[in-house]
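Inspection log for the structure reproduced underneath, given as structure tokens.
Here the complex is missing one protein chain, while the rest keep their positions.
As written, the chain order gives the labels A, B and C, with residue 1 at the start of each chain.
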Amino acid sequence: MESKLTGLQLYAMMLVFLLGTSIIYGTPRLVPDSWLIDIAAIVPYLLLTGIYLALFWTGCDRNLYELLVAAWGKHFGKLFALGYSVYFLYIASRNLRDMVELILTALLRNTPSFVIVLAFVGIVAYAACGGIIALGRLSILIAGMVLFFFVVLTCLLYFSDSIDLERVLPFLSEGLGAVAGASLRSSIWFPYGEVLVFLAFGSSLGGAKTLRKIGLFSLLSATAILSFSNLLQTSVLGIENMKYSVFALLDAARLINIENFITRMDALVAFIIIFGVIVKSAIFLYASAKGAEFLFGSDWRGFAPSLALLIGALSIKVSRNNAEHVSEGLVYAIYWLHIPFQLAIPLATLLLLRLRLNHKEA
Amino acid sequence: MRKLARLVGAVLLLGACLQMSGCWDMVEVSRASLMTGLALEPGHNGRILVTLEVLNSAETMSFEGGKGGSPSQLYSNEADTIVEAMIRMNEHLDRMLIPSHIRVIIVDERIAREGLDRFMDFVQRSRYVREDVTLLVSRGTKASDMLRVAYPDGMYAGFGIQSQVFNYHNNWGGVPDSFMYEVAQSAFSPGKELLLGAVTLDKKSDKEESVENSKKLDPQTLVRIAGSAAFRENRLIGFLSKEDTRMVLLVTNQLKRTTVSFPLDGQGKYAAIRLIRCHTSKKVQMIEGRPLISINVEAAGLVASMDDNLAIDKIHGYEQLDRLASEHLKESLTATIGKVQKQYKVDVFGFGEHLYRHRYHEFMPVSKEWNEQFAKAKVVVQVSVRIERSELKSRNQTQNKVVN
Amino acid sequence: MATYRFRQDRIENELRAHFGSSADLSLIPIRLADRDGLLCFLSTMTNSTFLMNNVVQPLLQASYREILFDSAEALDSLRLRLFGGLNTRLLEDPGHLPEWMTQGYAGLLLDGQDRMLLIHVQELEKRSIAEPTAQNVIRGPKEAFTESADTNMSMIRRRILNENLRFEKHVIGSKSNTSVYLAYLEGEADERLLNPIREKLRSARLTGLFDSGGLENELQSNRFYLFPTTYNSERPDSICSCLLDKRVALIVNGSPFVLIIPAQFTDFFKSPEDQYQWFVFGTFIRLLRYVAFLFSLTLPAFYVAVTCYHQELVPTLLLTSIMAQRQGIPFPAVVEMFLMEITFELLREAGTRMPRLVGQSISIAGALVLGEAAVQAGIVSNITVIIVALTAISGYVSPVYTFGANIRLFRFALIVLSSVIGLYGVILGCAYLLIHLTRIETFGVPYLSPLSRFSGKRSA
Partner (left out) sequence: MAAIGTLVLASLSFALLVLFDTLVYRQSFFVSVKRMFLDDAYFNRSAWTLLVSALLLSCWYDLRERPFGQRLSARLFGRRKDTRWNRN
């Protein structure tokens, strides 16, 4: 009864998914040329998505949780599936926390975060309950809006002549090695590794061949947009200024000033980021609801609203202040969550499945 | 099934509102008033005296129902930090203050000498203060006197000063546009020191300032632009004259349009050239430990006035004028750079930043004491002014004799 | 049981009992040769002159010609020879007679026959084809549908001279028995779309149906949809263009508005005039409609959010003039906005419900006097009146009138949201609307379907 996602819907969904929260903070600025980080790390991304595609191809249209049970047997499989559900919930709560921070800084100051989280969670639950097809159509609209937003932002910045490409220099001041290191250390997991979530949709992805073609294409365009956004921020704010600004894109958008009338564009940035985070959180919620359905039996629509509220509760408790939030994400989350769940387990599952496949054929 | 999710959204949203009732960020506009100007002076024992210009919107020009009262009032308060002083304004002000529309921040000379860091953090961190706020240094007078100047027909001091600096910068270039944004830029980018606009006050009579005498033929007190203020590590070290500031803007490519007047042949005859577009390309390199700065200025202009009857209907006339203009510009440019090198020893031209950007490995070893390096740098200036047209008349009308 | 023999007097008493003392029942005893006969019909439903010329006259003349009225096949010969051209039918069971009479049939009865002859002589006063009132255009046909389904069908048939055009008749309403015609192009409309509609029409539980509006709720699969999922129009040319576009039309007898299923979001912004003009101008106007839709939805909420919550998003000069105007206004911005919105709704409702002559003066006087006086008295600020007027006007830009009603409801919701959590509420309101739009499906066709044509079966 789950109908297939069309190509365009899948492309838009992956694009918005990849851009969702990484627009807010931009790639972590460990190296002066932060806009190179995304481009430098294209090869590792392709390897990572290659694993997922191979997993999907061998699993022939079964979703992630079924593959886990098929590879690891009933008990271990269920354990890993539980782990993945919690992992998706954790990432969703981190995304939600990113957005709440932006709202509390850019738009509202005294509103308690409870209200913001609650309103947002209601919307995400409603979006996720619509099923994957409605989410696909929604992300087409939002992908269009995000692209339009970047075009408008660049034109406005250009006309208020605050773009100065001189600020991008000195080019590769710390050499290519530093950039590659930074991209491996942080950027490969944060926006790109999470494409794993699409495996959880299984049959509604429309076949492995289309997934490979479209997945690759959306990955490349997401990298292009992200590095363009970083380049824009660097050319407007300058490398050093960007290092200490919490929301770099927001600071860049604040510099728009045309004839003292078209100014103060913070709302435009907040508008786009909220939509991006809605889609991303809805996808994560849908994936973990599917996991819960797989593990506990009852229909996933029953889980979606309560898991959404759970994400809300987690996002309030995930970190006490901004510094902890960022450091937790950059250092601890990578070693304790991203590497095992995005690299180790999928690779092991792939190998096990291949072994079982050869064993059965032999 | 979908009813469930919709029910969840609706019930919980309502529940939340009831639980914490009230609109947290609501500011009723008719009960609030705008902060449009900020003046900072040293207060008693190390505290900061903050003077705020609060707008009385009923009197501003946009509302014809005004009863002719002064469009803005000044309130001042003293505290250890600026934020606290601003927030505590309600000690003697009944309305809620909206900080997001400050147009001008005037820093007193005495505070600037101690260093800007003390108050820069709040201004950059707060989302209310925009990046295009004009930051000025008051020269020779108290900062709060600047905001006391009255402007005719409902114009308030904050807006007046900002448009004065804006127009002066665009038409003649004697003052940098000194946005808040530049403080952050110069603080971070190595090799470029901060240059802010400086304003002063010339008071004809010390009568108390009021709206009436702003309507008189020659207003008593006026805000005058006094060139610019040079900083080293965010500490004021000196003021530059308007002519020197124009040359600094020329080098940093911030000069929009200007008028240069130069002597023609020494007997008190002058020509004025209106420069429409000027562009400077810099080349900075370290030659055996000593920076060599070569500047190439190109400018396009038109003849504004000419006392002598140069033959500018002929080609050689234009070439002569070009040559004269270029030489004059070159002299004043080298003079300014020499003066800044000797007197202030601070690189407000951004040569260090250019070296940092283009020759990163040459700059890093000297980055710590770049100002000293700049002081002993060798400067080569090359100017080429191209005068394109002489507007309506070609020769000087008054001196044309029928028979000569 | 023995075949039932019709007796004139018994039928007469039955009909009188059945129709009671209703004035329009007319029973005319006639004598054919040596047989007694009865002509029964409802005078309001039949055209008496037509009846006299085409039925009674031939009968009387025929009575002394050679037609034998006592033979069993008398009715058959009568039917073929005398009433060849008319739509006639034979009836065995007298119980159904009243039902046929209400549909405009005249019953001819001969004593002793086992069957009765029914002649279709229905002829109702119809309104002539007039100009459209709700959706008028400058360039384009000026014909509009009328109340009678037959003329509407003829207007469609006139435009689409295609043998595949089908009109399926359905009867709806347990008490009113209104006839509803399902119009579609064979081969164009998809079976996956037709069957659910037929099934829905059959299972409609309405007691009476007097306008296509009543049918809209029935066809909507989920009552909580904020947006209308059936397009209605009184212009035959827009209906015909929809029919060619693989869609199905529903013509309700007695309603000038014809329904189109399934409708998409973009239909409500298409006016037929766009195709008849230069396409560039057409697209520009259509873009303008979308902008007006956004304006009428979010402008008041955006104004409230920006003036009350995010003053830093307003350029300084604009904010100073807003503040200058709002000096001394007793209400906070939210209450003021609500007041003005409700007064405008009041004015609009009064304007339409008032009889045509008085209506014009009320709406103009109301808007001017109320607006001006309120501002003079200092209850409302000028800028609020401007904003409310702008939103009210841009609410009517959509060619389909019913679409405007939904926007107005959601506008109030957005104002409440923006008064509680400011711009964040407005953004979330728009997000909810967007998600809602992408989730609406009518009969398997997604509401924003131009983005994705038939996306397979209905998702769960």
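Everything below uses one rule, namely that a contact is a pair of C-beta atoms (placed from the backbone, for glycine too) under 8 Å apart; a residue touches a chain by one contact, two chains touch by 3 or more.
None of these values were measured; they are calculated from a predicted model.
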Selected from A:76, A:148, A:261 or A:332 as touching the chain missing from the view: A:332
Selected residue (touches chain absent from view) among A:70, A:295 or A:352: A:295
Positions on chain A where the hidden chain makes contact: 82, 85-86, 89-90, 93, 112-114, 117-118, 121, 288, 292, 295-298, 302-303, 305-310, 312-314, 316-318, 324, 327-328, 332-333, 336
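The criterion applied here is as follows: only the chains that are shown with their structure count from here on.
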Of B-C and A-C, pair with higher C-beta contact tally: A-C
Chain nearest the global centroid, as defined over all protein CA atoms shown: A
Euclidean distance of C-alpha centroids - chain A vs chain B, Å: 42
For chain A paired with chain C, centre-to-centre distance based on mean C-alpha positions, whole Å: 47
Distance between chain centroids, defined by C-alpha means - chain B, chain C (Å): 67
Contacts with 2+ other chains: residues of chain C: 309, 312, 316, 420-422, 432, 439
Sequence positions of chain B contacting 2 or more other chains: 2, 6, 9, 17, 25, 127, 130
Residue ranges of chain C touching chain B (in the complex, touch as defined): 222, 224, 307-309, 311-312, 316-317, 319-329, 332-333, 419-422, 432, 439
Parts of chain A lying in touch with chain C, wherever the complex brings them together: 1-4, 6, 8-9, 103, 107-108, 111, 115-116, 119-120, 123, 126-127, 130-138, 140-142, 260-261, 263-264, 266-267, 270-271, 274-275, 278
Residues of chain A touching chain B in the complex: 105-106, 108-112, 114-115, 118-119, 121-123, 125-126, 128-130, 166, 169-170, 173, 238, 240-241, 254-255, 257, 263-264, 266, 299, 301-302, 304-305, 308-309
